[in-house]
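Worksheet for the structure shown next.
Yeah, one chain of the complex is gone here, protein chain that is, but the others are all in their spots.
So that you can tell them apart, the chains are marked A and B in the order they are listed, and the count of residues begins at 1 in each.
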Amino acid sequence: MADLDQPLPDAKRRRWRAAILWSPVPISIVVAIVIGAAIMQITDNDSVEVYTEILRGAFVGPNLVYTVAWAVPLTGMTMAAALPLRGGMVNLGGDGQLVMGGLVATMVALDLPLPGTARLIVAVVAAMLAAGLYAAIAAWGQVRWHVPMLISTLLLNYPAKGFASYMVRFPMRDPTNGNPETHMVAPDARLPQLIDGSLSSSLILMIVAVGLIILFDRRTVPGFELRLRGLNPRFAGYGGIHLDRQAVLTMFAGGAMAGLVGASIVLGDQFRFMDGALVTPNYTWTGLMAALLANGEPVGAVAAALFFSALQIGGFGMERATSIPRELTSVLQAIIILLLATRAGLKRHLRLG
Amino acid sequence: MGIFDMLLFHSTIQSVTPILLAALAGLICERAGIFTIAQEGLMLAGAFAAVAGSWFCGGAWAGVLIAIATSVVLSGILAGGGVLFLGDTIVIGIGINLLADGLSIFLLRQLFDIQGVFEDPKLDGLDALRIPVIADIPGIGGVISGQTWITYLSWLLVAAVSIFLFRTTWGLRLRGVGEQGEAAETLGVSVRRYRAAAILVSGALCGLAGAQLSLGAVTLFSEGMSAGRGWIAVVAVMLGRANPLGVLGASVLFGLADAVGLRMQGLGLPNQLTDAAPYVITLIALILAVRRHRLA
Partner (left out) sequence: MRGIVKRFPGVLANDGIDLAVRTGEIHALMGENGAGKTTLMSILYGLHQPDAGEILMRGEKVRFTSPIDAIAHGLGMVHQSFKLFNTLTVWENVVFRAEPQRRGFIDKPVARARVRELSDRFGLQVDPDAVVGRLPVGVRQRIEILKALYRDARILVLDEPTAVLTPQECRGLFAVMRNLASDKRTILFVTHKLREVIEVTDRITVLRDGRVASRLVTRETNPEQITRAMTGRNVFFTARRGKPQLDKPLLEVTDLTVGEGPKPVVNGVSLRVHAGEIVGVAGVAGNGQSELVEAIVGLRDHSQGSIEIAGHDVGGKPLRDRRQAGIAYIPEDRAITGTALAATATDNLSLGFHRDPPLSRGVFLDLEAMRIRARGLIERFTIKIPNEMTAVGTLSGGNLQKVVAARELSHQAAVIIAEQPTRGLDVGATEFIHQAMVAQRDAGRAVLLISSELSEIMSLADRILVMYEGRIVADMPADQADEAKLGLLMAGAQGHG
């Protein structure tokens, strides 16, 4: 049997070709690694050493915990981008939604007169609601006024960041502190720690959230409808799906994920809202790239997010060991996306003729 | 002291230039039938390359040339991936923006060993040109004179792009390519070639915009210094209906918002709020515009 299954050389070649065309992600990654090595050669660095340091920095010893801790918010922001993307919508407003969530979570956790745990739960829910609503504005603007969501989500980042920055510097500021930061959240309104000082129970929240999203995507009626919209919105509308309502709800869900991330950073890691602390690590854009890499499919997006986490944490290790700036890893990520987008086009191109 | 005085207009003009150049870049692509959002990154790359060029190659002129070259090369990714390989131009645009962001920070540290902001008295910026006769006119003289040559060039480019689009054969063919590629193709006009050329030219314009940002308005490079101007330029193309004069109008509106924001800050409003003003105004302008006319 095995002998009979031997493909002919020609078929073999075709199968290879198909494999290359149909699994563009690994190839994009490999090519990006090669380009990265070329950059290092140009800037006079030993690429083997650099990549070794990245691997060591990401996985060896306590570094693995850092990678996991970094992956929690990054995976969340990946989902914030992936949910809309699954339906063919691009959410560039993650930063604004993240900040909104973090700010509202801080407000509730600081001021709501409820016992600790209840305050914590309300803070997380309120953060998700606020960020979800903020994201839904953009969808509503597109449905109602035809303002392109691609632009409106991005522009809405600035007022959110400006507002939060103002709140932290003036009304909510801890005056005893030299930095623009709020007061600390009371210990009983914080997320419990799994490993003190490095990993909070937000990991569990995120695992639950991701699990629900995967379930939603694969097993539920609205998940099916969202996926079909992403494949052909005209077909989805013809089949009886309410496209407008779906757009608003999906953006709400994406924003709520960003809000959850904001709340879990504030309540699980920093215990106060610090100006700029949520956006500086660039979770939003890395998450968007991870989502794009998987075209919004949640399992692939999580894998991409984990990969990017390892790459970025590895970048810190590399920076310590070799004095190469860790932004090299951001460059590699961008190159992967560019290769992928081009390859996806190439595939379409070849199929058309 | 009122909010509106001659100094305000002077700084408005300064704020307008990079937005206007990036918007003209977007306009050319739009007319060729390509929706691009890469201006933000191309501008940022230009800003960094201008500073690096000026520092290492001896002077602002070299900086501007290197800025243009850098942005053209980066826009080549869009031309290759989006036009030749038919990739998604939005995804490629996002990729270029992130690449420019990462690469500029990476190189800032590699080349200058600096994080955040590079500033040095020895860094050669673009001179403010004093225009002999106009400078002496009281009032307007001080506003119009004393800008960089890139600013003056950007005004000329509004006219040049107009003439190119509406008076030349290439302009007509470019518009045809953007309007109905198939029809242009049957008459023997290569859609791909025109689109790729449009993207590369727009890359050059974004390079100029970046140079103005880092060597004109100020003489320094700071991480992420394009700060959303590329996105405002995207909206300016929509509001200006891809017409050079309309785009100029929209850019001036946003430049004014920027300058008023800065001024309000001077009057004691917290800058965290005024910084958001241009984006909020952009958003409102967009809503008002699409309510009257549907934009794609």
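FYI, a contact is a pair of C-beta atoms (placed from the backbone, for glycine too) under 8 Å apart; a residue touches a chain by one contact, two chains touch by 3 or more.
These numbers come from a predicted model, not from an experiment.
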item	value
Chain not shown, touching residues in chain B	167-169, 172-173, 175-176, 179-180, 182-184, 186-189
Contact set of chain A toward the excluded chain (per top definition)	218-225, 227-228, 231-232, 234-242
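As a working rule, only the chains that are shown with their structure count from here on.
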item	value
Mean-CA-position distance for chain B and chain A (Å)	29
Chain B residues within the chain A interface of the complex	37, 77, 80-82, 85-88, 90-92, 94-96, 98-99, 101-103, 105-106, 109-110, 228, 231, 234-235, 238, 270, 272-273, 275-276, 279-280, 282-283, 286-287, 290-291, 294-296
In the complex, chain A residues that touch chain B	43, 90, 92, 141, 145-148, 150-152, 154-159, 161-163, 165-166, 169-170, 285, 288-289, 292, 324-325, 327-331, 333-335, 337-338, 340-346, 348-349
